[in-house]
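Note that one protein chain of the assembly has been removed; the remaining protein chains are unaltered in position.
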Amino acid sequence: MAPIVLAVEGANVVNDVVETSTGAVGAAWLIPVIPLLGFVLVLSLNRRLGHQASLVAIAASGISFLLSLAVAAQVLADPATYLRPLPTWIAVGGLEVGFDLFIDQLTVVMLLVVTGVGFLIHLYSVGYMHGDERYARFFAYLNLFLASMLILVLGSNLLTLFLGWELVGLSSYLLIGFWFEKMENAVAAKKAFITNRVGDVSFMIAMFLAFATFESLDFLVLIEAAPDLGATTAFVLVLLLLGGAAAKSAQIPLYVWLPDAMAGPTPVSALIHAATMVTAGVYLTVRLSPILVQSVGAMTIIAWIGAFTALLAALIAVRQDDIKKILAYSTVSQLGFMFIAVGTGAFREGIFHLVTHAFFKGLLFLAAGSVMHAMNNQTDAWKMGGLRKAMPITFWTSGIGWLAISGIPPFAGFFSKDQILTEAYLHGYGGVYVVGLIAAILTAFYMSRWFFLIFLGEPRFGDEVHPHESPRSMTTPLIVLGVLSAIGGLALNPVHRGPLFNFLEPSVASVAELGYEPAGPLTEAVLIPIAIVAALLGIGLAYLAYVRRDLSLGRMSEPIKGPVAELAERKFFVDELYEAIFVRAGGGLATAVTWFDSRVIDGVVNGSGAGSMATARVARRLQNGLVRGYVAWLLVGALAIVGVLLVQVVR
Amino acid sequence: MAIGYYFAVSALLFSIGLVGVMVRRNAIVLFMCIELMLNAVNLTLAAAARMWGGPDGQVFVFFVIVVAAAEVVVGLALIVNLYFRRGTIDVDVPQLLRY
Partner (left out) sequence: MLLLAQAAEAAAGPNTAEIVLFWVFAVLALGAALAVITMRNIVHGALMLVLNLLAIAGLYLTLESSFLGVIQILVYAGAIVVLFLFVVMILGVDRDDLLLAGRGRNQIAAVLGGVLLASALLFAFVGPYTGPPSVCGSDAPIEVGSGQQRCVGLADQLAEDDGSGAAFLGERMFTRYTYAFELSALLLTVATIGAVILARRKDLEIEDLDQEPDGGGVPGPDGLGPHDHDPLAAIGADLAGQDHDPADVVDTDPDDQTPTDEREG
């Protein structure tokens, strides 16, 4: 087949499109199917197996990971865009949608991240969910989620991607509300689902528009026909896609579900809300990068949304006390960075950050889970402290994660974050750069605060808590992710144009044509040290605030005070704003409609019945049984007839 | 003379009969007033017969007389029956056919 040319004129590397049903790619359809089978099996064998059911789930995710490795090997060996034909799903009118698999370099990266981290978290959950009465069901849901995410990543057209998109939303709902006995968990799950739904509407409209413009939803068709898009159509289409991505990836204005989603078990937070599901939005935009580059204006909007989200979330995170909430806002903020990358045309840097973020954020969440496990599910950072002695493995791995996210070389986060900001600057987005830099400083600050409050200092808890290190099933993934966070950046993309960057080149659109100019005179050699200095600044400030102080008063000793801090703690009242506007308005509308239905519509129906009864009650008095009365009516009738005749006569 | 005069007489007769029906409570007198009305109609028909110049109107009158006779027979039988059941021929007394 003809090679697909993603880069317009002047591209160095292009992908051939290869249709195959053999080899690893041929078996790639098993990658989502096996976890799906695992889901079904675990649910049906729930009673019989009990705790052993988790083994099925872990095995399923393990097999998926191995298969992904095989596929990766094939793609590495023979770089191309592989199409694995599968049965057609819908063939109606002009619309033909199949389950075909679309595997290229980008897909491979996503596959490895999803199945790798997924497998580790399955392992972790054995220890974390031990003793839960719905233990097996948890694993079933995890498998379902894995299958959904894989469908999303492997699909060859927008509709299959949307199928996976919706399914991950469903799995997220099931998993967030896993402990639905507590009302707030169910409410959080509902909030996540509904907020995602809003984004889904935007996504669907984008699909309609895409179909109307391109007559097809296949990625191949979209990619090839992208250069022919008109400016307005491209702008609208990209914005609609942004709407969908913003819900899934928790950007302004649809990020409000992510902090609440911490109500779910910590493995869920680690897998779905750090490593995989929230990255679906980033994946969508990068996959459709050929369309994105047709509208620089829309891309700029994406970049600024990412920037503001990063800043806002970082500000809020500074003043949160719940260790999971801090991490949640941190995720929102890091996703903002990824969107900055996408918006400024740094697609591959965004994917790189996606990968490193999966490592260190997953690590941090699992560490938080480990801490909670040891502290009887305590999440308030002010009631912790000094845990470095009690939980050494957790302490050391968390340290690595902390340094990685703060952007300290040579840990992973430094490379990816720095490359994003550098690229933003070099593509002319000076403002975005500055905002991103401030967010980076804040990131270092609040993550250091997180680390210091939990592990350093003196214990701020009483004798009723006996923290101890977590079991091996929980610490092993921590160690693995710790290693990855430490060396991942170096291994994948130590220099700006490193191995990953080149690997992904044929999968994303080139921005060479967009004519970016650097925002200023600074070069990369200068920007890198600036990033390091920013990170150190954040850590240093946090050190001053939280380490060399007496924190025994607990929350009272929080040094960051002031009106802005209070605003940050109250999350800038965004939730309250939404509630006042949308929830009240929706409720008011529903009340009005209900009133209308019961009063007007039912009123008409009941009223006609009542009306006819009232009329009858009056009208039947005519029949009084008196003959002479009837004769009187006769007279009236006679007069009427004569009247009619008279009228005719007169005329 | 012009037929209109006959029509006038019959109109007045009809109205008088109708008023009588509405005013009197005795069943037999009621019946007699109905006969008045029928006669008024007969007069109209006969006058019209002369106006039309044919016997059709008179035939109609004939049939009206026949029917009036039959009606009187049955009606009087009913009145008799009513008298024996209720003891009175006041038409305001039987009110069973009400709502």
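As written, the chains take the letters A and B, and residue 1 is the first residue of each chain.
The definition used in the following text is that contacts are C-beta pairs under 8 Å (C-beta built on N, C-alpha and C of every residue); 3 or more make two chains touch, one makes a residue touch a chain.
Only a predicted model underlies this, so the values are computations on that prediction, with no experimental measurement involved.
J.: What residues on chain B make contact with the chain left out of this view?
T.: Against the left-out chain, chain B lists 1-9, 11-20, 22-26, 28-29, 31-33, 35-36, 39, 42-43, 46-47, 49-56, 58-59, 61-63, 65-74, 76-81, 83-85, 89-90, 92.
J.: Just checking the interface: what residues of chain A touch the absent partner chain?
T.: Contacting residues on chain A, toward the hidden partner: 628, 632, 635-636, 638-639, 642-643, 645-646, 649.
Assume only the chains that are shown with their structure count from here on.
J.: Residues of chain B touching chain A in their complex?
T.: Going by the criterion above, the answer is residues 18, 21-22, 25, 30, 91-92, 94-99.
J.: Can you list the chain A residues touching chain B in their complex?
T.: Within the complex, chain A contacts chain B at residues 620-621, 623-628, 631-632, 634-635, 638.
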